[in-house]
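Every protein chain except one is present and positioned as in the full complex.
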Amino acid sequence: MSPTPEPLLSGLELRKSFGSTTALNGASIEVRAGEIVAVTGPSGSGKSTLLHCLAGVLVPEVGTLTYRGSRLDHLPADERTRLRRVEFGLVLQFGLLVPELTALENVALPLLLERRRRTDARAAAMHWLDRLGVGDVAQSRADQMSGGQAQRVAIARALVTGPQVVFADEPTGALDTLTGERTLEVLLGAVRETGAALVVVTHDNRVAAHAEREVVLRDGTTEHAGASR
Amino acid sequence: MRPLAVTLALAGGWGRAALVAGATALVSGLLLVAIAMARLWEQPAWTGDEWVLGAVRDPGTRPGAILGVLVLTLPLVLLLDQAVRLGTTARRRRFAALSVAGATRRDLRRWGAVEVGLPALLGGVLGVPVWWLLGRIHTLEGTTLVPTSVGPGPWAVVAILLTGAYGALVGIRLGSRVDLDVARRAGGDRPPRPWSALLIVLAPALLVVAGDSDPVSLAMVLLLVAGIAGLAPWTAYVVARAIASRTARPALLLAARRLQADPRPAGRAAASVGAVGLTAGVLAVFVPDVLATQTYDEGYYLGPALVAAVGAAVALVAIAVSLAVHLTESVLERRREMAALVATGVPMSVVSESQRLECLVSTVPLSVVGSALGGIGYAAWAGGDGLFVLPAVLVTGAACALACWLVSLVLRPWLLEALQPEHLRTT
Partner (left out) sequence: MTLATVLMGVLASGPAHGYDIKRVHDERFPASKKLAFGQVYATLGRLERDGLVESVETSQDGGPERTVYALTAKGEWHLRDWLASTEPAGPYVADELVRKTVTAVHTGADAVDFLRRQRAVHLDAMRALVRERERSTSVGERIAVDHALMHLDADVRWLDEARERVANHDTRSHR
């Protein structure tokens, strides 16, 4: 039996409060390279907060966050921002695209921030938009697209820098069943192709069923993960 | 129970009502000053107990002085417009909820009219003490800025009602745009159109039709100024779009697309800055010219010049304040979008820079163009030495850049707060 590989990203005994509300109260999670993990639990259980901590958006008050062996929560803000831009991809539930920019510009933005040349950035962005089936809205403004199209553009943006981990917060939350399913399939296909790990927060069991395993959060704490093969 | 009118007027909050009243008071006061100046024509020239500046006493230069006062109201109207637009999202939501509850479009228009018209009317009335205060200002030679022997008289009522009516009209427009906006997303869909170009074309046409004379010249200048000012939003939109499609700098891309999506505030600021620049350019030729010709009553000319310079500075401050108000509000309204920007890896410094660039792109170009035009144009028309035009252009540009830098400094705490990841929470 092969030894389980070192986790790529892990959070241990995370605690995070917002004012008087405790969102996370001793949550722990491990993500291995290329793994697809679903984070589930009733609403208000702290799923999004856990995602934000793992992705380096929030810094927990207590607990350790480790990415590739080094402490994520000890990094200064700019380095965490850079990490999120290059090594992580974030697909949020709302407000994730810049409404004034076109789809192409939204996807190219992380590359432009990495000082890539304009033509290169736009070509890479167009490539990903085509791959996700939304090449035809490349010149449309982000606030003039349907929800499904916007989600796919956001997925393209998350994948354009070739991240190691993709984080998705309720990626099908605002979509109807069939559109959501198609979007999910597109996300999973892209992630499997690039070999990135995927952490998806969802309250929908059918979305969770697409993951390899599930981590259940309840009142800010993780129950021991549901078994898989 | 408060009367309904007062409740409506305060619906947008005390701060906004106060800002509207304050800006209107200044506008009204200036209008009263202009009316008083105009009423000097009812009197025989050079009466003994008139102490106002020579430039106003002299019927030849009086139109210019009146024009100057009226032009000074424009940045204040800009500030007023900006103050009125504060809290637009909240108002839209309020009106949408009210219309669902059964309010008709007429109701919403009426409430909008009261919401803005009442503070505007109050401000109009407050214009009287403003006029009185402006009358207390004396230059070093003992002359006043405002006519002393005559006041606006019964025309004051007209001015006050006009400002109140302007406020009410703006309020009506706000109220009637609600159902359109509910269906459509903010800003975005309707780019400004260059209709004002017609006014510019009209100016030389007027010259051809009515012949050359003082009133015609005045009318031409007014048409040109109005035409250029009206073109400003369209120009801002076109320029922003051009910049956005060519740049690779993320901060500039964000700023340009933001300006393209919402060009009207920037356009208005640019128009006002253009006027300030024009003034600076003209002064740069006028003042050295006066100093060079050795007349003994330099004060007669330098007085108004100083007033114009101070007016331009005040206008610049008003523009900076209205830009600050606009940017602060847009940051507060888009907290979740801004937090998402940072969450997906855009550094805070880039967001902050894009705001600064928004300001700079809105103001510096037109300040440079305005002052160059003013200086060169006036030198060509009145015949003078254009030596100081370039320094004036540089100074105006630098003053704008400084104002933008100050605005972004003031904005920083709000921006930092808006970028916090707490705003990503949906629960």
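Lettered A and B in written order, each chain numbered from 1.
We take it that a residue touches a chain if its C-beta (ideal position, glycine included) is under 8 Å from a C-beta of that chain, and two chains touch if they have at least 3 such contacts.
Since we're looking at a predicted model, the values are computed, not measured.
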item	value
Neighbouring displayed chains - absent chain, whole complex	A
Residue ranges of chain A at the interface with the undisplayed chain	42, 185, 205-206, 208-212, 214, 223, 226-228
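FYI, only the chains that are shown with their structure count from here on.
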item	value
Euclidean distance of C-alpha centroids - chain A vs chain B, Å	45
Contacting residues of chain B [partner chain A, same complex]	185, 188, 244, 247-250, 253-254, 257-258, 260-261, 336-337, 339-350, 421-422, 424-427
Sites on chain A touched by chain B in the complex	18, 43-44, 48-49, 52, 55, 57-58, 77-78, 81-82, 84-86, 88, 90, 92-96, 98-101, 105, 109-110, 112-113, 117-118, 121, 141, 143-144, 157-158
